[in-house]
Structure formats: C-alpha cells, structure tokens
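I'd like to ask you about the structure that follows.
A single protein chain has been removed from this complex, and every other one stays in its place.
As written, the chains take the letters A, B and C, and residue 1 is the first residue of each chain.
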Amino acid sequence: MPDQNGYSADEMMTIAAARKLRNGAVCFVGIGLPSAAANVARLTHAPDVVLIYESGPIATKPSVLPLSIGDGELSETAETVVSIPEMFSYWLQGGRIDVGFLGAAQIDRFANINTTVIGNYRKPKTRLPGAGGAPEIAASSKEVLITLRHNKRAFVQKLDFVTSGGYFNGGNSRELMGLPGRGPTAVITDLGILTPDIQTKELTLTSLHPGVSIQQVIEATGWPLRIAPDVGTTPPPSETELQVLRDLNARTARAHAGQA
Amino acid sequence: MPDQNGYSADEMMTIAAARKLRNGAVCFVGIGLPSAAANVARLTHAPDVVLIYESGPIATKPSVLPLSIGDGELSETAETVVSIPEMFSYWLQGGRIDVGFLGAAQIDRFANINTTVIGNYRKPKTRLPGAGGAPEIAASSKEVLITLRHNKRAFVQKLDFVTSGGYFNGGNSRELMGLPGRGPTAVITDLGILTPDIQTKELTLTSLHPGVSIQQVIEATGWPLRIAPDVGTTPPPSETELQVLRDLNARTARAHAGQA
Amino acid sequence: MYDVKLASILTLGEAIQEFVHDGATMALEGFTHLIPSAAGHEIIRQGRRNLTIIRMTPDLIYDQLIGAGCVSKLIFSWGGNPGVGSLHRLRDAVENDWPRPLELEENAHAGMAAAYAAGASNLPFGILRGYLGSDLPKYNQRIKFIECPFTGERLAAVPAIRPDVTIIHAQKADRKGNVLIWGVVGVQKEAVLAAQRSIVTVEEIVDKLDSPPNAVVLPSWVVSAVCEVKGGAFPSYAQGYYARNNAFYKSWDAISRERESFQAWIERYILGTKDFSEFRQSVGGAAANA
Partner (left out) sequence: MYDVKLASILTLGEAIQEFVHDGATMALEGFTHLIPSAAGHEIIRQGRRNLTIIRMTPDLIYDQLIGAGCVSKLIFSWGGNPGVGSLHRLRDAVENDWPRPLELEENAHAGMAAAYAAGASNLPFGILRGYLGSDLPKYNQRIKFIECPFTGERLAAVPAIRPDVTIIHAQKADRKGNVLIWGVVGVQKEAVLAAQRSIVTVEEIVDKLDSPPNAVVLPSWVVSAVCEVKGGAFPSYAQGYYARNNAFYKSWDAISRERESFQAWIERYILGTKDFSEFRQSVGGAAANA
C-alpha cells in the first residue's frame, strides 16, 4: 500500500535493492524479495544484467515474477537451462557469479544469515525451509546483496543458526575461513541501507529511506546499531521505477491467480 | 582378401568377435576392429545391442563404420550425445557398461594391454597414441572383450608398458587391486579365440578358426601358450554374416573416400 | 548372460508395488518442475512405512508423505511450499513428533547436488567448496572436510547418495521406455543414475521421442519402469504440457495447517481415490486441466 509518500516501504526497499545491481553484472537470484529487486533492475537501469536462478535458467528474462525458483517462465525465457549439479559446480562454485542476491529470516551485525531454524535446532520453535543454495551463494559470489524487512525478530544480536556466512566475527575472519567471495556489500531493508564498515565489517546504517528516522532503525535492530557519521537519504523511487515495479507486480498477480 | 575358404582371416576375426557380443548388452566400443565387430553384431544377431562411443553418442546405429571415434554419423544416429566428462563419470565409471570392447597394440598372457609405447617410455622405439579411454574401460566395464591380430609383436612375453589392466599377474590379483569389472573374458584374433583360465586367469587357446593349426597359434604367440584340452573350432562365417560385414565395409569405403 | 533389460511399461500401482518397499531409501526428485506427485500419492495409498525420503526441495508431496505417516527420515536441503511458506506437516513432525518422529539429515543444495553426482558416478563421495562457516556440519556428521593432495586447501566432502529407488516425472517416453526431459531438469538424471531402481512417470508414451541434439535422455536400460500418468506432476508443471497450478500450492497452506483438515484431505482425495486419474477428478477443475 502506498503511504503518504505515494509509495510503500516495501516498494522503496525493492527499488533501493534494485539500484544496487549494476548493469552487466551476473547475478545469482534468490526467490522472493531478491527476485523482485533483480527484475526491477533488469527492467530499469540494468537491461544487460544476467539473471541466474539456482534451478538452472541462465540469462532469464521473465515477464512476471516467479512464485517458485523453477517456474516455467524462467526456463522459457532463458538463454539455456543447465542441470542443478552443473549450476552449482560450473557456474556458482566456478566463480562466474558477480552478485549473489539473498533474502534472510535472521541477520546479525556481521551480515551472517539464518534461514534454517528459530530456537534450538533439535527442538525448534520454528522450523524454517533451510539452506538451499544460500551458503555457497554467500561464499562463492564475488559480492553479496541481502534484502529483508527490518525488525527485531530479523535483526538479532545472535543468530539461532548460522546458515550462510557473512563476515563471521568481523575483521578479517571471513578471509581466514577461505571463502572465495568478498562477502555482503549492502543490506537493503524497508527502512534504509546498511553497509559493512571497511575495517570491522560491522553493518553500519549509511542511508535512510525518505521519512524514516535514525531512531526508528535503531529500534528495529536487535543490537546497538552503528550509524555512519554522514548517513544519507535514499533518493525516493522515481516515477519510472514505481511504474515498472507496479506493472511487474500486477502482471505477476494476474499470472499467479492460477487455475482454481 | 578372401582366401581358399571364401573369407579372409580378418573377416573371420571380426565375425568371431561380433558373436561374442550378446543381444541387449550395453557396449562401450573402441575404434577400429572393435567398432567393426560391434556393428556386425548389431546388424546380425544382436539388434538390441546398445553401442556407446567414448566421444559421447549413446545407442548409436551408424550405417557406416566411423573412421574417428567421434564421426558425425555416430552422433546423428544416436539416441542422445553426452559430454565427455559425463560419459566417463556417469556412464562408464557409473557402472552402466556391460561390455568394454577394446583393441590393443600389445597383449600379455594375463590380458594386460599396451597402447602407449614400444620400447622405453622415456626413449621409445615407437610412440603409440596412448591410453585414451582404455584403462577405465578395462577397469569399469562389467566384462571386456579384446580383439587384435595374432603375431609375436603383439602377443608378448612382457609388455613394454601396462596401459590397461587385464588380470595383472593372474589369479586374484585383479580383485586385489580393486578394479570394479571382472576383466577380459575373451581375446579374439585372426587365428582363434583365447579365454582366461578360470583359476590362473592365464589366456588359453579355446577355439581355432577353421584351417588354423595349433602350431600356427603357438608360433604367433610370444609366450608358451596354454592350449585347452578340448580346443574347439570356430564355426566359419555364415553367408549372412559375411554379407553383412562386406556390405558394411563397402558402404564405409564409399563414405570415407572423402571429398578430395 | 545379458537379457535386453528395457524398462517395463507398468501401471503406477504395479510399479510402486514392485519397486517401493517398507523401509526403503527413496528419492522423488523434481526441482519445482516435473514433481512426481502421482507417485507420491500412490505410495500413501499403498501404505508404505519407515521410508527414508531424499530430495533437495521437499514440497507438498513430501509434506503429504510425512503427514500420512510413511516417513521416518528426511534427507534434504530446502523444505518449503515455494512462494507460499512453510510445510506444516514437516514442521509438525519436526516440532511435535506428529504423526511420528522425523529424523532430519540436512544439507545445502551444493552438497546434495555433489552427493547425487557422486552417486551417479559410482564414487563414494563428492567434493565441493562448501559449508564454509555454516553451522550445518555441526548437525550433519556426514559432512566432512578433506585436504587437497596438491594444494592443501580444505574442501568439504559428502558421501554419495545411492537411493534404493528414485522416482521422477518426465514429459515423455517412447514405447521401449527411453525417456526425454526438458526445461528445468534439476538433478533428475543424477538421481536416476545413482539409484538401484528407478520409476519414471511420463505425460505420454509416444512412438518416437524426437529429441533435439544433446537432449536429456534416460535410456530405457537405466530405468526399471515407465508409467504413463497424464498430469502426474500436478500441482507442479510439465513444460510443454501444462502450467504450474499456483492456486493449489496456495490452498495447500490452509489444508495442511491443521492435522484434522490434512487428514480429511488425505482420506477424501488420496485414500478415497483409486488412482491419480480419480484423484484429479475428485479434486476438481484445477487438476482436471493439468
């Protein structure tokens, strides 16, 4: 729902995330929020972005957002479709991915993420879907973008389970563990944009979406959040960006109404 | 050239080798003599034999013999064509091959074969093409058939180089080395057929082609050859077998005349 | 010594009867596309128990097998209702041991893909640059780490997956039982080649496959049984045949949320129908269009 700004917080999030994806990048796309952002990028400033989904489609150009990671729309509009073992070995592990675009259920201050379980692994409070491709997307992509909604259930002091590594304990701990890619470069939420400190790798608020206060972000974060001294304001969605996103969502809703 | 029998020794060899390939077997085919024999089998008693060439074609039905292991005729008449890594990992190593059909430059009494070098490896008298797929065909096929011409240069006391294992030093030495397949079950030459002794695994003359004497075979073998007490006589080529082989060779010669 | 070992053309009921036994380790693969739903239903109908079920992306059909009490262990890397949310029966089994305890062996996709490829390759294990810094190896003791003998690098090692039986759904087979798959082909070829036995349900059996060059073909002699089951991937899709029924995926959330509604659904639509064709009629328009 658009608020008084004429756009919703989710729309701002998706568009801010889309802007992080540069034209020509080869992007391994997670389903859900990352998929929406990656396709908005492709339909706006990044027409030559190469979208790859873990189900096998390479350079896909879906006209509607996929509901599942392997929708027919993805394979029909792809340059080719490879098998799952090939996708993970030759393409992801092979070092061919510029940007891994991930969502998360929980994230910590060093951009480690949890998509496995809330509570105790053996006796969970909430059993989540699990890792899927995320640990190796987070490890092998040259860089990682993460997008998720900002609240204290998601932005936690300590993860219940580390599914996929960001910067672990910060500093150079990621390099020491031998992960090939450089790690998360931005976390885009419905409140703002966090980027890792160049030294400590701790996530730092560097941009606020229009109308959001620093206090709001602090209160939605489960640890004492670092704020950049020069925290900026995210440019609001342009008319084109909003139009593209809304058209995409409308096409998607029509397509996914299904045949019931 | 047919001799006084109305067929040549090479024709007898190819037809005797063809007969060893049973209908329905999945056969990994070496180029040259094995390829001729396998296709004669397919065109006579074994219409459902499945021929696989290491270049990738699965269930190929060439109308002419390929000159190379990857002729277009093989891929055009195959049910599908897979990549080389897939062929060696999923199909050969995967244990899907009933019969590996090999040629050889040299063979010893335990059916080990050499296709690498004559003389010293570092300073060879003759540099042969090398291993190709043979070591793993010999190891992983459920059984192996070998066909080559019989003479003292080929049937040697000691190989200059063990490219591909048969029964190594005989007895249970193959099992001890952990090769998955049971090893060579017959060596078909232009003089007769040799099969491994059930205990010692030493190659033993078990069938003489018509008109060939035991003495001839002994003289063409570089070690004191064991002769089965009940050595039989190979049935001569039938009219159909000869016709099929000659038609195949004639089609092949026409096709390979090339475009010079 | 060799017979012509072509796949048998069977009814799905016959194939499950013959090849899926209580206690079996079984993979029903399909990566959102071509999910062997009909086969899963038939296993519930025939009342199999104590199955170990393997799949990278367990979804509705595994939720049904788990809720119906067929399963004692799940080996997987992502379990959810794609685009919708949780698998409530899976969660109820994990969180509350209902209808029985469910052992989990949990992986990431890259590890399972490597393990299937190792199985298809008759290797005892596969290697990958994987699980670095993830907590998964703490809870799955079958993930190990080895050193490269050339560089000393540390790599993950995973044991090969070798199911007793793999079941997949494909677009078509010819009358000999050669199978053609296209589109999102997932890990199906590897799952079949890694298994001792395999069943392939297909949309149609045709005279000639007419496969394009280098197509994904499973020759008849690597398949145990082929069963023609039109619409057999519903509510998943079969590219070239019918679309994914997203509405059914969404409706599954409500059906499966409570034990009672789930059990009523299983009674009515699975145990109350004699085969997939009757299921499709009883479940109504959505399935009938598949």
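Going forward, contacts are C-beta pairs under 8 Å (C-beta built on N, C-alpha and C of every residue); 3 or more make two chains touch, one makes a residue touch a chain.
On a predicted model such as this, the values are computed, not experimentally measured, just so you know.
Partner chains of the missing chain, restricted to those shown and counted over the full complex, are A, B, C.
Residue B:72 is the one among B:6, B:47, B:72 or B:232 that touches the chain not shown. Touch with the chain that is not drawn comes from one residue among A:73, A:98, A:160 or A:241, which is A:98.
Which of C:84, C:155 or C:247 touches the hidden chain is settled by the complete complex: it is C:155.
Residues of chain C that touch the chain left out of view are 122-125, 127-129, 142, 144, 146, 148-151, 153, 155, 157, 159, 182-183, 185, 212-216, 239. For chain B, the residues in touch with the chain missing from this view are 31-32, 54-57, 66-72, 74-76, 81, 83-85, 87-89, 92-93, 112, 116, 121, 123-136, 139-140, 161-165, 168, 174, 177-180, 256-260. Remark: the residues of chain A touching the chain excluded from display are 22-26, 48, 50, 58-59, 75, 79-82, 89-90, 93-96, 98, 140, 180.
Quick note on the criterion: only the chains that are shown with their structure count from here on.
With centres taken as mean CA coordinates, the chain nearest to the overall protein centre is C.
Ranking all chains by how far their C-alpha centres lie from the centre of chain C, first place goes to B.
Centre-to-centre spacing of chain A and chain C amounts to 28 Å, using the average Cα coordinate of each chain. Chain B and chain C have centres, each the mean of its CA atoms, that are 41 Å apart.
Those residues of chain B in touch with two or more other chains do not exist in this structure.
In chain C, the residues touching two or more other chains are 117, 189-190, 216.
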